[in-house]
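Note that this complex is displayed minus one protein chain, with the remaining chains in position.
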Amino acid sequence: MNDSALAVELKGIWKRFPGVIANSDINLSIAAGTVHAIVGENGAGKSTLMKILYGMQKPDEGTIAIDGELKEFESPSDAIDAGIGMVHQHFMLADNFTVLENIILGSEPRKGAKLDFDTARNQINSIAAENGLAVNPDALVAELGVGDRQRIEILKVLYRGARVLILDEPTAVLVPHEVDELFDTLRDLKREGITIMFISHKLDEVLAIADEITVIRQGTTVGSVDTTNQNISALELAEMMVGSELPTPETRGNTIRDEVVLDVTNLSVHAAGGKAIVDDISFTIRSGEILGIAGVEGNGQAEILDALMGLVENTGVVHFKGEDISNQSTRSRRELGIGFIPEDRHRQALMLEAPLWENRMLGHQTMAPNSKGFLLNISGAKEDTQRIVKEYDVRTPSIDVLASALSGGNQQKLIVGREMSGSPRLLIAAHPTRGVDVGAQAAIWDHLRNAREAGLAVLLISADLDELIGLSDSIKVLLRGQFVADANPATVTPQELGTAMTGAGKVSA
Amino acid sequence: MFMIAFSAITILSITRTFTDNSDLTSADTISQTLGFAVPIGLAGLAGIWSERAGVVNIGLEGMMVLGTFGAGWAGWQWGAWAGVLAGVLFGALGGLLLAVAAITFGVDQIIAGTAVNLLAVGLTKFLAIVLFTNAPGGGQAQSPPIKGSIPNITVEAIANPLIALHDKGIFFISDVAGLVAGLFYQLSLLSVITFALFAGTSYILWKTRFGLRLRSAGENPWAADSLGVNVVKYKYIAVTFSGLLAGLGGAYLSIASTIYRNGNTAGRGFIGLATMIFGNWRPGGTGAGAIMFGYIDTLRLIDTGNKNVRGLILLGALVLFVIGAYLMRTGKRSTGTAFAILGSVMIGAFLVAKNFPPEVAQVAPYITTLLVLATASQNLRPPAADGVPFRKGEGH
Partner (left out) sequence: MNLRRLGTSLIAPLLGVGISIAVTSIILIAIHAQPLAVFASMIKYGASAHAMTLILNLATTYFLSALAVAIGFKMNLFNIGVNGQYTLGAMAGGAVAGSLQLPTLLSVPITIAVAMFVGAAWAGLAAWLKVARGVSEVISTIMLNFIATAIISYTIVRTSVGHETSLNVRGTALIPESGMLRGIPLLDPKTEIYGFFFISIIIGILYWFVLNRTRFGYDLRATGHSATAARTSGIDAKRMTIITMLISGALAGLVGLPYLLGDAGSYNLNFPTDWGFTGIAIALLGRNNPVGIAVGALLWAFLDVASGQLILEGVPREITTIMQGVIVIVVVMSYEIVRRNQVKSEQKNVARALEKQEVAA
């Protein structure tokens, strides 16, 4: 490979944080004008690496070379000057600003002291036209959808003359045709000579768009594959990512009983403007059944869960164990026997600056063993916390440490253990093993399977399609707030399911 | 906007005719209204600067107090303009203190602001005793009189004919005449400066690079940081300048009453915050709110024979009815009804009582603030990251 054609070269990058080595000896070579994908599991170190490349962190050791020149970045401004642009996974946009204001922030054209809006508008329109990105510079970002917002993020970096684009999990929130549009845009950019680095864990997409793929596992580079010259399958990539035989959560046997635990009829959730985020859905879950909902993030899953827990206004009827709970408060639904593992553990499931045993009580503070009548039963709660720590393998020196001191995976284990205590009849679980290491993931699946045998009904939402297929007894596909397909976990493949989720294809039921 | 102005003037006219009180729209009243509006408006403007950068500034009252003190202390020794300078400086120091506590140390912004208030009041009380007790004309809780004053401007060519028109008492036309005349009659230079500051703020914050970056610190500081904007620097500037403006408002208070006196801010810093909320964090609405409060303050103070209080009550009742009707039409039935009931009570009081105790006028500004906030709070859009502490490097 001709060295002068290397747009980006990382050699020997090391980065340590207290208690963890995020990047160890990372080596990366990226040719100009190509799409280079970086894949790895959650927590493998991809984000840290990209932050280093973008100047948000400094590496402890190692070198960065852009177009053959060695660079040191003290801040994102230096990276921007070197022609690097980052499109973040969580968009960094000011909702109350216009598209134009968001794009020019930090690199504003001026006429004396006054902002030169006209020049800015012209520049943006011409860059947008060149690269096939349609935008209205004077629209308020708050009114724009996800696909538009991503286009603005891309424009932001192009506006600053970026020649190397880093995209962090760009398709995580896109629906199928938006993914296609994005990939078309990337191909256009490639033709202009722009280099693209693409972080993802969606292996089929990566295979569709990338010229070269580097796999990162546990902070270090495992290997690179040149897809233009070599054929590789998603499964092989996955095994490079995980390093061993993938665990399969296959559930055995039929444990479904007759009793209907959850019966939902005509559930709808409307946004402020009147649009239906959840559009008139109905489903039932029986005792001993796990119902999985497959769908790209942002299609209404979070709202379905919030509605079931009484956290958001909704229409429709919800029956739990035969009783109509549609108007009951969140607390009474929990007291009736519904457990809830929410999606965002830091914001919804934990008090980070409280000790573990106080967190164990969260959501269950009115029930045994946490309280007796109006008083708290602190010794009971502490004892039970010890039990959860043991049974769910929560790695902690004691139950008095603050929740923030635990790693994400261990926090998740505590939450799962908590929500499964007290013999709930229904467990609503959103991405229950997100951030959890492989070994503990298997343990949690075991707990779920055992509870299922004992009659627990589960509503499962997961972005991990293997988890979804392996655990569920039946799967429904959610798209734009409606169920569009049913899938049989015994026969459906992740690829088929992924395709159905994006609305492009059908599954064999 | 035009509708609101039109209906406001109509209501004023009705009230004036009904209560036969030409003071309600006289040039003199308007001129004094502007005077009273200045400190409140400056406090509101100060709030805008700080909150647009994402920092809630509860310490405005304390910064105003520092301003009043600075003006009293420098004013009696070296004249009114020295007082302005000192007031501005002391206020800015207060702002700087809040900035350090809330931005660098990450103290909760409301707690930090409250601490600044406590310190300011204690400090000024102490210094007043030390510095003013033995000064000629001073006392333990007040400064000697400030030398000189800020000049007034009167454009007689415009004011005089309009005042004559106002005295004729013609419905609506005379009132408009009085209102316009007030702008050219005994207008304090500080009022002019304040207008300029309002206009300048509008321009700077929305039309310049500096303003865009400052507002980005309050809308999404993490995005701004990722684009190389020095968020901390802009927050510091905003909060310190916020203190400066509040100090100016305080200085004006002292100069207008010719002395510094303990407690002469009387909560205006907080009323200023209310006007900022009412004005949706924009100079235009904030100014309008400040003028409304100034108007109430004026009527209360120049009230001879209790006439103005009755006028205020009728005025308030009419406004409540209008707002109540608007609320009911937009679907907020219970609150709208509450407002209408309150309005009726006030009309009843107006018709029944001949004399209102001075305490009624005394509470007028504060009750108005509550009503304003109760109406407006839910529909407004503060800067998206207002009140959220920013720490570099941390994701959101």
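Note that the chains take the letters A and B in the order they are written out, and that residue 1 is the start of every chain.
Convention: a residue touches a chain if its C-beta (ideal position, glycine included) is under 8 Å from a C-beta of that chain, and two chains touch if they have at least 3 such contacts.
Worth saying up front: this structure is predicted, and the values here are computed from it rather than measured.
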Return the single residue from B:L12, B:A27, B:I58 or B:A246 that touches the missing chain. B:I58
Sole contact to the chain not displayed, among A:T185, A:T227, A:T315 or A:S371: A:S371
With respect to the chain omitted from the figure, which of A:L115, A:A349 or A:L448 is a touching residue? A:A349
Quick one: say which of A:T63, A:N266, A:S404 or A:S423 touches the chain that got left out. A:S404
Considering the whole complex rather than only what is displayed, give the residues of subunit A touching the chain that is not shown. 18-20, 309, 311, 329-334, 340, 342, 347-354, 358, 361-363, 365-366, 371, 374-376, 378, 395-397, 400-402, 404-406
Please identify, in ascending order, the residues of subunit B that touch the omitted chain? 58, 97, 100-101, 105-107, 110-112, 114-116, 118-123, 125-126, 129-130, 266-267, 270, 273-274, 277, 335, 357, 359, 362-363, 366-367, 369-370, 373-375, 377-378
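As a working rule, only the chains that are shown with their structure count from here on.
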Compute the distance, rounded to whole Å, between the mean C-alpha positions of subunit A and subunit B. 47
Touch list for subunit A against partner subunit B, complex: 56, 75-77, 80, 86, 88, 90, 92-97, 101-102, 104-108, 110, 113-115, 156
Can you tell me which positions in subunit B touch subunit A when the two form their complex? 207-210, 212-213, 215-216, 219-220, 222-229, 381, 383-384, 393, 395-396
